[in-house]
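Removed: one protein chain of the complex. Kept in place: all other protein chains.
Right after this comes chain A.
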């Protein structure tokens, strides 16, 4: 399961970022931040091809020594980033995809809230709960 999940706005600032509490939070900030380079590159590359039928799932953005970073971008250019532990080899691509889909659905619910101001940090408890479910459970 994930060690860090982030939602990034169209303008590339974080709307939501959550990591497992045991580890240095700032490190994940750096990881997610730098992964945006790859996301942008992938979007611009994909944008040239087919804007309409673009695959939202960007796949593995880059592997680091300890983590694998996966990306997903919605049609409105909101990005989701999931960081998983490299040691977790049992995790399949399909599982990552389904995590992103869940994340996307939940984020759509957040956006549907008339009291949510697009561009503000996500503070929904439902969203928070869903993310917690996807995170590595730390005992």
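Definition applied: contacts are C-beta pairs under 8 Å (C-beta built on N, C-alpha and C of every residue); 3 or more make two chains touch, one makes a residue touch a chain; residues count from 1.
Throughout what follows, contacts and distances are computed from a predicted model.
K.L.:
Name the absent chain as its UniProt record does, using one of the following: "Small ribosomal subunit protein mS29", "Armadillo repeat containing 4", "Trafficking protein particle complex subunit 9" or "Phosphatidate cytidylyltransferase".
P.N.:
Its UniProt record gives the name "Trafficking protein particle complex subunit 9".
K.L.:
Which positions on chain A touch the chain that was left off?
P.N.:
The list for chain A reads 9, 11-14, 25-26, 29-30, 33-34, 36-38, 41-42, 45, 62-63, 65, 119-120.
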